[in-house]
Structures are given as structure tokens and as C-alpha cells.
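If you scroll down you'll find the structure; I have some questions about it.
Heads up, one of the protein chains got dropped from this complex, but the rest are sitting where they should.
So that you can tell them apart, the chains are marked A, B and C in the order they are listed, and the count of residues begins at 1 in each.
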Amino acid sequence: MAAQKILITGEPLDAALVTALVKSNANGGVVTFEGTTRDETGGRTVVRLEYEAYPEMAEKTFQQIFDEVKERWGISDVAVAHRIGRLELGEASLIVAVAAPHRAEAFAIAMYMVDRIKEIVPIWKKEFFEDGSVWVGSAGDPQGSRSSQTH
Amino acid sequence: MAAQKILITGEPLDAALVTALVKSNANGGVVTFEGTTRDETGGRTVVRLEYEAYPEMAEKTFQQIFDEVKERWGISDVAVAHRIGRLELGEASLIVAVAAPHRAEAFAIAMYMVDRIKEIVPIWKKEFFEDGSVWVGSAGDPQGSRSSQTH
Amino acid sequence: MTSSDGITITLRLFAIYRERVGQECIEATLQSGSTVADALTYLGELHPNTLPLMPTTMVAVNQEYTERDYVLQPNDEIALIPPVSGGQGATLDSYDLTVG
Partner (left out) sequence: MTSSDGITITLRLFAIYRERVGQECIEATLQSGSTVADALTYLGELHPNTLPLMPTTMVAVNQEYTERDYVLQPNDEIALIPPVSGGQGATLDSYDLTVG
């Protein structure tokens, strides 16, 4: 029942579909994380977002994270979906679903996966404000830098 | 946008509907937990389940848990649904959904809520095997007792 | 016991209690000043097959968890709460109804 499904798409994400990929009768708990577009970051109003991926490597790094989970917890009922392109407020950019026999594992794995995705998967977020835009996380120009928020 | 919705029902649960109750544009992360019927417990094959509630008090204790979450994290975008009556394998018995501005909080609250629900909400589970049945958690007859599994 | 000495309370029974007693609800008249513990004793005398369950049972009065020394008031609703569905973790025992 090893799901290990990866979806990188320009279409709207459906958490129920991603969750359905990992469900099985051997599992007692399913944890789903859905990252959505916040309407403000660092006090500024966000009007929309864009995500850009390095698709071949994104897929490889998602698979690497699945391998890490399999190695550490012995669990392969995991699925991930990442939206790319233009997103409106409230739309999901990332969905992670994990099923495990016991809930503590399912929660731990879901948290681990989201953290790792935000560390190593090459997908970038651009926030658009009414008066400009910013590639989140791209420091390098001190006078223009500002704190970013995790989500 | 304080959701704080409680649903105790004999009908099948829909995680997407419960999750939709807590979403808002102010939140960056939604965590949904779905507890499903496992096909084995302690090495025995489960064929179906029944859940029985003390409904008035279940509702009160769910609200108490919401109050605890509000007090500790300041978050009120929480919803819970519990199925009662007869369940087939793989069907969801419990859904907990939490939305928060940051994902670490959303995960922490979801875990806290599931733990507390299983501590204080008066809803009981009966597992049916091919050759008998058991009220999970009801100790008291040492020669007949057996380990139960969390889910 | 005259009626002025007595208080009427309701015992609500769920799950394994309901099955063992064969009822969802018992009305009882107890002496004034009776506690939750006295109500449990009353049930145990009426239905001795509930006695083995009592050590792990919590009690709610009017839908609030309550200690056993709580002094009952007229029309109190006492609910017997055996361990709930998930228990307090993987260490909790469950009671097996199968034979053998």
C-alpha cells in the first residue's frame, strides 16, 4: 500500500484527493496539512502569489524526503501536492498527507515532511502586494530585506 | 472567524467539509486529523465498530477542549466531528481540523485536541471481531483484559 | 426512610454498563446526604456484574466530571464513564467480552 505520490501542478489542489491516496484499512490515523495563501505577511497585505519550481529537482527532493521518512519511521503511505503558477488568496499551495497505524507517528511525519519541503525542495514563492512584490526568502540586498513569515 | 464547530452524527464524516469550517484568508496552515477504523488491533482482525456517545456531555467536553485551546494558543478556528453508531472498516470515526496563522501551532493544537478528546470526551468504541466484541478501554476483569491500541 | 429523607437521582449508563445492566437509565431514591460513592454502591448491589468495572470508571454529575465524595442533590444526573474510546494511550486495557 506504499503510496508515495508526488504531484506538482498548475491546477487547484484538492486535499481530499491527496488524502485518499494514503488511506488504507491498516492505518488508524491520517494527518493532512494544507498550506494556504495568507492575506498578510509582515504587516503588508498580500493580494496574490506565484510559485515557481525547478520541476525535475523538486520531484527528486520530494522523493528524497519520502525515503527519509521510510528510513526513519518505516512508513510509505505519504503523498504531497504542490501548486505552481499564480494563486489567489486562500488557495492551497501545498498539501501533505500521511497515514500511519498510530496517530503520533502520522503527526510527527507530517511535521517533518513540511519542514523538510521548506528546506530542500526548490520551489519559490513570490508575494504580490498592492505596491510591489517579493521573492520570499531571497536575501542578499540588506537595505531591501524584510522578515518573512513561515506558514 | 471563530469556527468552533462540533458535530456528532450517525452519518459518514466528510473531512473536506470539516476542514472548510476552519479555513480563512488569515490562516497559513490547516491541519486535519482523520481517525479511521483499523482492520486489526492487538493481532486480532476487526470486522466493524460501533461508537456510543453520551451526547450532551460529549458536546460540553468538546467545547471545554476548544476553550482550553483558545486559552493556551488564542486560536478559535477549530472544528471537530465524531461519528457514532455502526462503522465499517476504513470509515472515519473522528475528524479534527485546526487552522492557524503558522503551521507549528496548527500541528500542536491538532495533536492536543486529539489527545484530549481521547481523554475526556465520553464516546466509547466497541470493536467487533469474527468471534466476539470488546468495549475498548473498559478494564476491570483481569482474566479477560487485553491491550488496546491507540489510533 | 421517609420521603423527606430521600433524594431522587438518575443514573445514566453507557457502553459496557448499559449492556451489563440492560438499561440506559435507572431512577433511584437515596438517603439525603448520599454521595457519588453511595450511588455506585447502590448500583453494585443491584447489578453485581458492574462491580469489576468500577475501579476504572469516572463519574460525571450533571455532565461534569466529579469526585466520588460529591454529595448528591435532588434530580442530579449521575453518569458512569468507563474509559473512553482511545483511552489514555496504548497502555490501557480493554475488557474482552469473548469467552475463553
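The definition used in the following text is that contacts are C-beta pairs under 8 Å (C-beta built on N, C-alpha and C of every residue); 3 or more make two chains touch, one makes a residue touch a chain.
Small disclaimer: the values here were computed from a predicted structure and weren't measured.
Trainee: Can you list the shown chains that the absent chain is in touch with?
Mentor: A
Trainee: Against the chain that's been left off, what residues of chain A make contact? List them.
Mentor: So the residues of chain A touching the missing chain come out as 51-54, 56-57, 60, 93, 114, 117-127, 129, 131-141, 144-151.
Quick note on the criterion: only the chains that are shown with their structure count from here on.
Trainee: Quick one: chain A and chain C, Cα centre-to-centre, how many Å?
Mentor: Once rounded, the distance between the two centres reads 48 Å.
Trainee: Would you pick out the residues of chain B that each touch at least 2 other chains?
Mentor: Within chain B, the residues that touch at least two other chains are 114, 149-151.
Trainee: Going by the contact rule already set, what residues in chain C reach two or more other chains?
Mentor: 90
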